[in-house]
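Shown below is the structure under consideration.
One protein chain omitted, others in place.
Labels run A, B and C following the written order; every chain starts at residue 1.
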Amino acid sequence: MITLLKDQVSVGGVDLDNHLILAAGVLGTTGASLSRMRRQGAGGVVTKSIGPVPKEGHAGPCLIPLAGGLINAMGLPNPSRNFVPELETLSGEPVVVSIFGGTPAEFGEVASWFEGIAAGFELNLSCPHAEGYGAAIGSNPAMVRACTEEVAAFGRPTWVKLTPNVTDIGSIGRAAEEGGATALVAINTVRAMRISIDLRRPVLGNRFGGISGPMIFPIALRCVYDLYEACSIPIIGCGGVSSAADTIEMMMAGASAVQIGSAVYDDSSVFKTIADELYSPDGVPAAEIVGCAHA
Amino acid sequence: MITLLKDQVSVGGVDLDNHLILAAGVLGTTGASLSRMRRQGAGGVVTKSIGPVPKEGHAGPCLIPLAGGLINAMGLPNPSRNFVPELETLSGEPVVVSIFGGTPAEFGEVASWFEGIAAGFELNLSCPHAEGYGAAIGSNPAMVRACTEEVAAFGRPTWVKLTPNVTDIGSIGRAAEEGGATALVAINTVRAMRISIDLRRPVLGNRFGGISGPMIFPIALRCVYDLYEACSIPIIGCGGVSSAADTIEMMMAGASAVQIGSAVYDDSSVFKTIADELYSPDGVPAAEIVGCAHA
Amino acid sequence: MRDGMPVVVTVREVIDETPTVKTLRFDSEFAIRPGHFCMVWVPGIDEVPMGFSSPGSITVQKVGEATAALTSLTPGDRIGIRGPFGNGFTPNGRVLAIAGGVGVVPLYPLAVNGSVDTFILGARTGTELVFARELSDLTDLKIATDDGTAGYHGFVTGVMDSEIDLLSYDTICVCGPEMMMKGILDRLSDAGIADRGQFSLHRYMKCGVGVCGSCTIDPEGLCVCRDGPVFTGDQIINSEFGTYARDASGQRKRV
Partner (left out) sequence: MRDGMPVVVTVREVIDETPTVKTLRFDSEFAIRPGHFCMVWVPGIDEVPMGFSSPGSITVQKVGEATAALTSLTPGDRIGIRGPFGNGFTPNGRVLAIAGGVGVVPLYPLAVNGSVDTFILGARTGTELVFARELSDLTDLKIATDDGTAGYHGFVTGVMDSEIDLLSYDTICVCGPEMMMKGILDRLSDAGIADRGQFSLHRYMKCGVGVCGSCTIDPEGLCVCRDGPVFTGDQIINSEFGTYARDASGQRKRV
């Protein structure tokens, strides 16, 4: 298989140690957990999404593994401002703080708490199972633009994470770009649910949620491909990446780096496992393959 | 597992021999093939989508099996009006003719050819990879309503098949209902693609296509669940159904029957296989479980 | 990824262990090792972690909404089980088990399979002792109650200090309230044998499978659900254990 040359990686203003980033909300609730993922090979990490007030999240079950993916409706549990001290031991590291809010002002408020601490911000405009947050905002181009502007005003790297659950992801990506995003992250989970036929009720406490993992890889790939044609800022591919080959495929679709979440379920050292296979001294420069499938 | 009582099945005006219907475009290109699926246990069949003029479809590769699903971009190949004689030997059978077109008038024209022949019509407003057809129309509520009205005017059962690739499937379902649909079919394939990393190009001739099979089951289930809350006409669940348990789960989400496509890949007698497990003399009436997960 | 949909079980029998603790026996068994736990789905309420008290049962103390619902189930009711999860105990040589309250649950299967030589069982009061009768048949059982209504008057650590030759045990398996476990860890540490201790920890769990991060402990970021729930004393001696934990929102709170 084709391999990459290990080189400086900088995506949307954030310097990373490799092309493999921990996705938001997966083992990202504490500073210690984020540090562990760094030690286990993540080139950068995104925190759990932090909101304007502490939230406990939805009642359980919150996450169910399926053959080929995970279905979850965590409900954005987060300690809000109390998350700030978690990052103390991570200063100078490529830690991107994920933010959610119900209004542009709320996004701005949360960002302000992390202004001097975060290597960058990621706007969660895409969680498919939190009323009034995430995708509820992320499917409206005007809101996407307004929220992005608010956070981009801090002058720090501003990534915007998109939902696939829209008719035209390209128009949402363009709204983020116009709002000053430095990179797009695609995708968050895909709206989904399962029912327990024995109990005759949805299996998630929140009834429905979103699916992640290998099942959504071909969907995520298509979103990245579409965004690469629609937008001109870098794209970070996310959704079902679990191998070096997946990483290469995402990059060929147009991703400058990838985020990895669900794959920690099968292998908590997945970053190292992938990096070992992905890089080699005689690999090609990443620039040679990013978006090459559009030729 | 819970089983169903085998009883009269009628969905959206079409009488079926059981709850398991062959989905459009899968082994549905010829009358002989449709007959075979009937012999192999399908309670009803939907034809390949027929359009106003013959089409050869996209250049290959057109379909690639993946672990957990199929990705395809057939490009709606069809013999157009020359399909009429294919149905000669199927008169009186539960054969639903799938129709696509670029305008309401085209839908109406195609429907007129099959007026006396089809047990009902299914409007393909959902194919994700045919420029100007399918989902291009199916994401616009006004167009959905207009196309539905045109075909419903024939006074025959009119099913409308929806795409999951929209921000709000409920609003599209309501548009179909307002247009006179007698049932909704959810879902068509989910926008997706794969890239050959060796050849550095998309693997489908059309570059992107749609994914079907087990990978999309949790997505389809959620669409059916949402439509059950948004609309009041019957829903036919489609997407990844490959077992009796999947069938029951779809019905609990709100489906009155299911359509099955990709599962013929693993088992061309899948209808019989499922029916053997699904029905038993001491099963429950379908009415008891349709939508029960909403309680 | 393996399919991990909850397995729905029917409650066959409900056994009153104490005024606040009940055992729910199911119609099916799981392939457990002692110390394994499961996520118990109480339909319409929540999903909470519970140790297996046997391959086909959980033993629940009523402390809040989910446990109140569980302890009021009757035969024929159905719940969902995900699991078994976690690493379980890995005892070797002479084994001492120390339990406080419902902490006895994951240790009980260890005694049942004959691995435990000495068992120190503590509770607030005599009527709250769980599995005492069974354990006295299976092990050399020593009892402690806070109020002295049964056995030693005081904490399990008092029994340790007065009646036990710690160094004579190769493995010390522990489960109970965190401050009790901390007291035991301190004693093992003082004796230079922290590594012989196997502590079954409790942290707020949501996914149970090492993905969501809600149960991670500082400073190593280990997941209690997946890297644990059982940790050796030396793994946790320089950790948040005994000091703080996190609640459902991820905020720290003293233990």
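Some points to look at:
Quick note on the criterion: a contact is a pair of C-beta atoms (placed from the backbone, for glycine too) under 8 Å apart; a residue touches a chain by one contact, two chains touch by 3 or more.
All values reported here derive from a predicted model rather than from experimental measurement.
Hidden chain, full complex: it touches shown chains B. Only one of B:7, B:115 or B:266 touches the chain withheld from this view, namely B:266. Note that of B:74, B:96, B:151 or B:224, the residue touching the chain absent from this view is B:74. Shown as candidates are B:12, B:41, B:141 or B:214; the residue that touches the absent chain is B:214. Taking the complete complex into account, residues 25-37, 48, 54-57, 59-70, 72, 74, 77-80, 82-83, 89, 194, 196, 198-199, 201, 203, 205, 213-214, 261-262, 264-266, 268 of subunit B touch the chain not shown.
Just so we're on the same page, only the chains that are shown with their structure count from here on.
Distance between Cα centroids is largest for the pairing of subunit B with C. For the pair subunit A and subunit C, the distance between mean C-alpha positions equals 36 Å. For this pair, subunit A with subunit B, the centres built from the Cα atoms lie 33 Å apart.
Subunit B and subunit C have Cα centroids lying 51 Å from one another. Annotation for subunit A: residues 66-69, 194, 198, 201, 214 touch two or more other chains.
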